[in-house]
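For this depiction, one protein chain was excluded, whereas all remaining protein chains were kept in their positions.
Labels for the chains are A, B and C, by order of writing; each one numbers its residues from 1.
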Amino acid sequence: MCTAFQCHGYFGRNLDLETGFQEEVVVTPRFYNFPFKNGTDFKNQYALIGMATVVEDYPLYAEAMNEKGLCMAGLYFPDNAHYFDQEDKKLNLTPYELIPYFLGQYQSVHEIKSIIHQLHIINIPFLPQMPLAPLHWIIADQNESLILESTKTGLQIYEDSLHILTNNPPYPYHHWNVHHYMHLTSAYPQDNLIHQNMKPYGNGLGTVGLPGDYSPASRFIKALWLKDNAKMSDCEHENISQIFHILDAVAMVKGSVKTMKNQDDYTVYSCCMSMDQLTYYYKTYDNNQIQGIQMKKLDLQASQLYIFILNRQQNIQYYETA
Amino acid sequence: MCTAFQCHGYFGRNLDLETGFQEEVVVTPRFYNFPFKNGTDFKNQYALIGMATVVEDYPLYAEAMNEKGLCMAGLYFPDNAHYFDQEDKKLNLTPYELIPYFLGQYQSVHEIKSIIHQLHIINIPFLPQMPLAPLHWIIADQNESLILESTKTGLQIYEDSLHILTNNPPYPYHHWNVHHYMHLTSAYPQDNLIHQNMKPYGNGLGTVGLPGDYSPASRFIKALWLKDNAKMSDCEHENISQIFHILDAVAMVKGSVKTMKNQDDYTVYSCCMSMDQLTYYYKTYDNNQIQGIQMKKLDLQASQLYIFILNRQQNIQYYETA
Amino acid sequence: MCTAFQCHGYFGRNLDLETGFQEEVVVTPRFYNFPFKNGTDFKNQYALIGMATVVEDYPLYAEAMNEKGLCMAGLYFPDNAHYFDQEDKKLNLTPYELIPYFLGQYQSVHEIKSIIHQLHIINIPFLPQMPLAPLHWIIADQNESLILESTKTGLQIYEDSLHILTNNPPYPYHHWNVHHYMHLTSAYPQDNLIHQNMKPYGNGLGTVGLPGDYSPASRFIKALWLKDNAKMSDCEHENISQIFHILDAVAMVKGSVKTMKNQDDYTVYSCCMSMDQLTYYYKTYDNNQIQGIQMKKLDLQASQLYIFILNRQQNIQYYETA
Partner (left out) sequence: MCTAFQCHGYFGRNLDLETGFQEEVVVTPRFYNFPFKNGTDFKNQYALIGMATVVEDYPLYAEAMNEKGLCMAGLYFPDNAHYFDQEDKKLNLTPYELIPYFLGQYQSVHEIKSIIHQLHIINIPFLPQMPLAPLHWIIADQNESLILESTKTGLQIYEDSLHILTNNPPYPYHHWNVHHYMHLTSAYPQDNLIHQNMKPYGNGLGTVGLPGDYSPASRFIKALWLKDNAKMSDCEHENISQIFHILDAVAMVKGSVKTMKNQDDYTVYSCCMSMDQLTYYYKTYDNNQIQGIQMKKLDLQASQLYIFILNRQQNIQYYETA
């Protein structure tokens, strides 16, 4: 399943699945044509960068960032996601149209908050043979986040001060669950138990109780705890390193979790989007080296999509030994 | 603190500290001279590769592997490690002499088991100004492992079917603690609770209960659980990738754990030694790319140490975008 | 705070507070007059038994059972409970009127389900100087349960197949949380971890992961797990014993939990209502002996409330030793 969060101007995301989805890093230049299912043709004012499958020249983004550093990701939300028939006087969008629509024309979560209530997520697949994935979304800039969940009771919009999302259960579960971990501490703990001035036998004892399993609820807590305690700096490389360490801590290792069909659920890729540098960094399950694509270096007035094929081969740097 | 384990012919290790220790990858060729504190001069029959500080041409190894794929690592064991005065008719070795001594002349754990009971770990520092680190050790080949702990009650030798070590408490704690996690499962779980055929709401629910904190006890369980469930293959690169994913899952992120002196305890480096290929792979906290040093490509009859300085700069592979 | 559940025809409840509330066991005979705040005078068709404070001859029930074995309890729901202004064409009831209203005229949850959607819980206190307690409710017969929560978004009605309620968070949290414990087992567990046929070192190892803390979320899980695994029989006394053992397992011990004002939150009393025998059993924090009041032995056509003062003195049965 997945983990996504915003942390000090970086947006990190693990994509966990049984298999890849022909994903590539795709940059959509400005004013690219998105034929929407509600009958309108949408053109994006801001360029986008993110991981996507391209079908019929249409980038189906898993997550993306626009030129203003606004980020959005769709995460798996099985059994709970519900999409509706089209309805008049609403902002009718299919799930895969949300990212181009919101990132294509808004600069901030603040802007989106004023129109998001008109949103009505509709049940039209991109192609008849491509059923819609059940998703929920996080939209984040450096200051604010929104969570969107379209369920049988309609669209739920949560202003999210935690800046993080995983999967099921619906978001309010995670909000409440966080309270159960508020007393844990990265600090050297005191003896509240036997009141005999017992000393920790090692480091990390104030963190006992942090979950390490792979349920979405536990990945939410572990990643939240790490990002809210992470030491950040002024150095882009150090910060990227921190984001990937946090993602690594909740990444799924092949063999550790089986799906209902007994397949391996694993972290297909991890990415980190720098809201400031407008760079998309990623690494794949099989290649530890971080790959970077810099939107600032591209001509964003281009007419075609930029497509960057993933480097999945483990690129080990061997020392010269002769 | 630290985590080390053997898994399907690979030996993985995280070194967790508040700071580095001038560590470098060091290959000791055959027949290198180790002046031992018991008065003898030891020469190693087998070459060694591992992470070490070199002081006065003497490699002080944190962990190493020999030409036969036999691996050994020392891990922090504060307050519990106890070293003794020299004693006649014993195999008197200082803590830092254990790795060259055992890896320098034995091919397997089996061989070591026949002589290990003579070992007497003595309290002589390498230099007067370098106090001995409190350590315990794991020795592993592809089939067997030994744990060595020298405490006030003497030398404890454990034949370890788990093939893993972290830090405190002494090893028997960890052995018993494993029993508390035997019922967790990577499989899709059944409803044992309300007996109403409740279905998991997502993947990973059979793993709930796995600890995710940074105590040595919990890192032991999490790493053990991951390695014993890890999907291994015939491909060296895939297997290395698995070992590093497991190490990442128990690695310490800067900010998550403070020491008594309020410093950050973090994973300075992670390494994976391939017992078959005799290659030492590592990555540092700041550089995700895996680095490799192949012992097979070196002249092991050389007279000098080979020293490989760590590549600590984040080496991002940027796509050409123009 | 509190724990309440239905189990095989018994309704158990712990009332956890910093102090008692002048509670007494009160039987309301049939056709007793309840002057409702919506302007009507309600007379109950069925007699009620339960724990209540009596103010101005009006029984304010914490939980009760009617002659048909239908049970209902109000549990503390701070910060989330929201009561509304009176509204036309709704079933306007104050929180303390719910128990007499529903138990006074309905035989089953099934009957209540057909009218519950009209309910509108209104914000009129019993007396001006008695602010309304923030509550949510469980209604249960031997087959079905309903949970009622009146929050800012209106009345939420949950058909509850778990038959249990504690306190915050709102009910959906608990529903989802249950999934995290579905893989635990009362059975002798197998070795899913190291696959070396490891044996449990004792009994109960398949239950590791059951929470033992005093958060409402954890009391919900612990009590649910115990009641759904409890061995029940045909013997009333054995079954009562089981219900009280389950209640004891989640009861709050003085000193274990402090409130925001640093007072002791403790289990003031535990009760068990037998739906079949129509008997109300209870014990107090200070007196372990179970007390019983049998509704069947009372004249339920009486005109006055029956009030039974609690026996709070520890009644130890000393053996004759002379």
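Here are a few things to note about the model shown:
Going forward, a residue touches a chain if its C-beta (ideal position, glycine included) is under 8 Å from a C-beta of that chain, and two chains touch if they have at least 3 such contacts.
This one's a predicted model, so the numbers in the text were calculated from it and none came from an experiment.
When you scan C:20, C:125, C:172 or C:211 for touch with the missing chain, the hit is C:211. For the chain left out of this panel, the touching residue among C:91, C:155, C:290 or C:305 is C:290. Touch with the hidden chain on the side of chain B covers residues 168-170, 172-173, 176-177, 180, 215, 217. For chain C, the residues touching the chain absent from view are 1, 16, 25, 78-79, 167-169, 184, 186-188, 200-205, 207-216, 218-219, 222, 225-226, 229-231, 237-238, 240-242, 244-246, 248-249, 251-260, 262, 264-265, 281, 283, 285-294, 297-298, 306, 308, 311, 313-319, 321-322.
Listed for chain A, the residues touching the missing chain in the whole complex are 161-162, 176, 178-187, 189-196, 198, 200-201, 205-206, 208-209, 224-225, 228.
In this text, only the chains that are shown with their structure count from here on.
We define each chain's centre as the mean of its Cα atoms; on that basis chain B and chain C are separated by 53 Å.
Note on chain placement: the centre of chain A and the centre of chain C lie 42 Å apart, centres being C-alpha means. The set of chain B residues touching two or more other chains comprises 184, 186-187, 200-201, 205-206, 208-209, 225.
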